[in-house]
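Can you keep this structure in mind? I'll have questions shortly.
Yeah, one chain of the complex is gone here, protein chain that is, but the others are all in their spots.
Letters are used for the chains, namely A and B, taken in the order the chains are written, and counting of residues starts over at 1 for each.
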Amino acid sequence: MGRFILARSAQALLVLLIMSVVIYALIGLMPGDPIDLMISADPKMTSADAALLREIYGLDQPLYRRYLAWLTSALQGDLGYSRLFGQPVLDVLLPALGNTLTLMATAFIVAIAIALPLGTLAAAKPRSLLDYGVNFYAFAGISMPSFWLALLLIMLFSVTLGWLPAGGMAPAEAGLGEKLRHLALPVATIATLHIGAYSRYMRSAMLEVLRNDYIRTARAKGASERRVLWVHAWRNALIPVVTVLALDFGFLFSGALVTETIFSWPGMGKLIFDAVMGNDFNLAIIALLFATALTLLGNLIADLLYGLLDPRIRGAGRAQ
Amino acid sequence: MNTTSLSPTALALQRFRRHHLAVISALLLLAMVLAVAAAPLIEMLLGHSANQVDLYNRLASPSWQHPLGTDELGRDTLLRLLYGGRVSLLTGLAAAVCAATIGTLVGLSAGYFSGRTDTLLMRFTDSIIALPLLPLLIVLAAIDLTKLGLSAQLAGDESISLYRIVVIVGLTGWTTVARLVRGATLSLREREFVLAARGIGASDWLIMRRHILPNLLSPIIVAVTLSIGSVILLESVLSFLGLGIQPPLASWGNMLTNAQQLIWEAPQLAVYPGLLIFITVICFNFVGDGLQDAFDPKAEN
Partner (left out) sequence: MSLQPENIAELKQLTVRFGSKGHQSVTAVKGVDLAIRRGETLALVGESGCGKSTLGRVLALFQPPTNGTVRLGDTPIGSSISSQQRRQLCERVQMIFQDPVAALNPRQTVGTIVGEALELFKRGDRQQRQHQVIALLESVGLGADDLNRYPHQFSGGQRQRIAIARALALRPELIIADEPVSALDISIQSQILNLFVELKQQHQLTYLFISHDMAVVKHMADRIAVMYLGAIVEIGSREQVFNQPAHPYTAALLASVPDINSRKGKFGRTLPGDPPSPANPPSGCPFHPRCSYASDRCRSQSVSHQVLEEGHSVACHYPLTAPQASAAGEC
């Protein structure tokens, strides 16, 4: 088991390293460079000045040298300065991360709270209208553009009904009610799209379990249908469902970029978008790497959970 | 002694027809393709072009002249939807084909050569799957092409934005196809007719080209159909964010970009493009699902 964790972690770290090179190169390909921005801020700068500045900042070095320089300072804790926010990158990043987690965790909980019972009921009445409805809903969830759903929700709840704000996050001092009002629409957008898929997982897991003999035993012993469903079957169906849900952990961390952008939710996703669009190189690189690292971490946790629940990996101690 | 059994393709079609949702979806898609193909015709019928700006007639309600009203620049919504549909569907298809090619190459090599090649390729594929998709796509889309050596004029050209989107989305969407193709290749590889080919001294390349690839057609078709949906969604998101298809070239995605700013004035502008994306994608998903069942080898006996 320990070997398994080690192997997977090593793989993740390798991917992260490779991605750091890729991201660094890609960001370098974005329009402009820091000196151009300085020039536009100060028109009196001559090209000789610009060349000198470039030399000072090491921008005339070949790519790999710049990368290595960046890597060394990053590993020593210096993650650079964000041009857009005028703050060290980490100071901008960490709050954004917190906001994303708030959003995603809430959305995840809401989605599960609705999807799991829904899936159970669908499994309890196969081929009923509810069952078909759940199936259709699942398809709809993966087919709908999230930004469209967001716009529709804004249209309904903000423009027409005026109940909820069209965007933004409540400030830290605001009360819980105000915070919830701002959370409502983004959470609704994300959760709606995933409920369908999650309920389908639950449904198939439940169907598997309901076929088993111990269910028949419970029924024969006189347990009510309700008890059979919600106590016996549920417990056993949850295991495969948890493993499948864990696969979504990665998504949890990388956030819903589009949703955050539409609702102006100051999370990681919006940060990445703003950084890329605003040519804030330092912030863009670190934010992207963070997102990558967190996604990889999420997948690693999912892999570990899988490994824990799969006795072959746990017992034999062999990787795969 | 000849048994008049149906060919495997005919059998699959029969099974497909039993999936009512899939059949309806297929018909809907066909209708949509016909409609967007007929865009020039409808343009002629209505008497004005899709890009014709008419600032006196902004945000008009539906009328005979403008069956779905006009947008914020007075352009006919219906025509823009149809032309945008062409772009969205075409890029979706092109990107899906791109993804399918890469995915087939990867999956075929991994499945056929097995061993270290397989492990390497699959670890690579898994790593791609494990990455945060949208942030990376955004970076790819934001690249300044002049830094790669393209002339400034070429870089700004609107059809370049189309090719770029196709390449970017194709570069990321191949993983599903790769996995499906690998699985199919693994099982095909053990079939006796492949052994027989080896027994007459056929080279690996010949076997892959002549014996395995033609038999991969059904899984590939299923994989492509299932991936077109996500490809179209990706393109529309990128276009929505301003990084995909650039205006004035319309796509369903970028038609929604302005819709957000106008949501207080003209909420109806947001409805149609998104609805069309939704319908297209869900139809492709239903058709793909139906095809998957239809080609299922378990049922083929």
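The working rule: contacts are C-beta pairs under 8 Å (C-beta built on N, C-alpha and C of every residue); 3 or more make two chains touch, one makes a residue touch a chain.
Model, not experiment: these values are computed from the prediction.
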Going by the touch rule at the top, give the shown chains the omitted chain contacts.
-> B
Selected residue (touches chain absent from view) among B:Ala202, B:Leu249 or B:Ile279 = B:Ala202
Which of B:Ser49, B:Ser114, B:Asn215 or B:Asn258 touches the missing chain? It is B:Asn215
Those residues of chain B which, in the complete complex, touch the missing chain = 1-3, 5, 7-8, 191-193, 195-203, 206, 210-211, 214-215
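In this section, only the chains that are shown with their structure count from here on.
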Touching chain A in the complex, chain B uses residues 123, 127, 130-132, 134-136, 138-140, 142-144, 146-148, 229-230, 233, 236-237, 240-241, 253, 256, 259-260, 263-264, 267, 270-271, 273-275, 277-278, 281-282, 285-286, 289
Could you please specify the touching residues of chain A with respect to chain B in the complex?
-> 11-12, 15, 18-19, 23, 26-32, 139-140, 142-149, 151-152, 154-155, 159-160, 166, 250, 254, 257-258, 261-262, 269, 272-273, 276-277, 284, 287-288, 291-292, 294-296, 299
